[in-house]
Structure formats: structure tokens, C-alpha cells
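Can you keep this structure in mind? I'll have questions shortly.
This part shows subunit A:
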Amino acid sequence: MTETIDNLLERIGRNFQITGQEVKKAGLAALHCSQEQLHGVLIYLKEVEKFDTLTMIGCADWIEDDYFELSYMAYSFTTFFTVMVKIRVSRDGSSVPTVEGIWRQARTFEREIHEMFGVDFPGNTRLKEFFLENWQGMPPMKRDFDTVQFVKDHYKLREEGREGACNVSVERKKRIDAKKLELKKEGE
Partner candidate 1 sequence: MDNLNKKDKAQLKELKSPMAVVDWAVNWFRKQSIFMLAYGTGCGAIEIPPTVTARYDAERFGVRGAATPRQADVIVLSGYLAVKTLKRVIRTYEQMQEPKYVIALGSCPINGGMYWDSYNTIKQLDRYLPVDVTVAGCMPRPEAVLEGFMALKDKIQRGEAEGARDYRDNIEKYKNNQKEIFGDKMLPGYTCDWYFSDGGSF
Partner candidate 2 sequence: MLFTIFNSLLAVLLTYSMGMLYYGFYRIGNARIHRRVGPPLWQNVIDNIKLFAKREAPGHGIMFHLGPVIMTAGTITSMLFVPFLKDSAWLQGFSSYGNLILLIYLMVVGPLGNALAVGVSGVPFGVMGVTRGLTRLIGLEVPFFLSVALLMSGSGTISISEIMMAQDSFSNWNMMAHPAAFIVSLFSFVGMMGASPFDVVGAPVEVYSGPQAEFGGKYLGFLAAQRVMFSMVKLILWVDLFLGGATNVFILMAKSFALFFFYFIVGAAFPRFKTEQAVDFMLKLPLIIGIGAVLVRFWSL
């Protein structure tokens, strides 16, 4: 029997509580689970289903519904399937135990997410600053981070030579009013 991704998802669903699953395209499936189930699912994927590598950990900020969605993408070199395991964590003070013990490269992905979104990963051995040096305040990739305001506060934009910018609609209104006044005078 040839292995299909539906069989795989069925086997996972038999062993774990999966809250939602979907096959995005051939060889790529996404499944949602709770944070408590995460490590079980990932260990199952690695040890039983032979998913050799973790290609990345993604993080999406769903600010309207007030949660971060973390996607762990595991890839298998035997079946060439990619499985995204998605969990939801709260946006403030969230912490997810590290998966460094399962795949070592998770260390770097978690380090980046920690820096860019502020998610804490207890147990990660290298959770220090990564791209940003000496960063204080809100992590920059959160959607409520106001980058324009940050730039105005921290950097100086070149204003010299850019004076005298006018608002088009205001100016147009002025000209129309002036024209009307002129016409009125002519009428009189």
C-alpha cells in the first residue's frame, strides 16, 4: 500500500487530540493541536513517522483574535511530506517549552521568534539576542508595534529641502473658492 498523507493524518488523529486538519496540497498538510499535545505530536512524527528534519518554525500574529499561531514544519526525506503542526498561544507573556531536544536546529528558530515576537521558550539553551543588538521595548514584529513612530523617535529623517509640501485637497479647495469669489465679483 502506498503511503498517502491522508493515512498519515489518520494515524496521527488516532493517537492524539487533533483539533483541526487540512491537506493544503499534495504532500503538505496542516494540523492544529493544543500546546500540551505539541511535544507528543512532534516526537511521534520524528520517531515513528521518520520526519527527519524541522524546516522552520513560523509565527503569525493574529492580533484581532489575540493569539500567536506557531507553525512547526517537519519534513520527511523518505515520503517527502511536509506536516505543519500549529498551536495557538496567547499574545502576552506566552511561553512554549522548547523543542530543541527533538530537533537541534529549533534552537535558532526559537531564538528568532523570541526576539521578533517576544514568545518565551523555557529550556532553550541559547535564547539570547540574535539580529537586534541592545533592543529594548516591544519586539518589532508584533503587529501593534508602530514602526513609523519608532523611526520618528529613534532616527532622524532628512527634512532639509522637503519643506513646503502642501495637501492637494486643501489647495484645490482654496483655488475653487478663489475662483468662485472671482466669478462672483465678475457677476456683480
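Things to note:
Note that a contact is a pair of C-beta atoms (placed from the backbone, for glycine too) under 8 Å apart; a residue touches a chain by one contact, two chains touch by 3 or more; residues count from 1.
The candidate set was assembled so that all candidates are chains of the complex that A comes from, given by their letters.
Source: prediction; values computed, not measured.
By the touch criterion defined above, subunit A in this complex contacts candidate 1 out of 1 or 2. Here subunit A touches candidate 1 in the complex through residues 131-134, 140, 145, 147-148, 150-151, 154-158, going by the rule given at the top.
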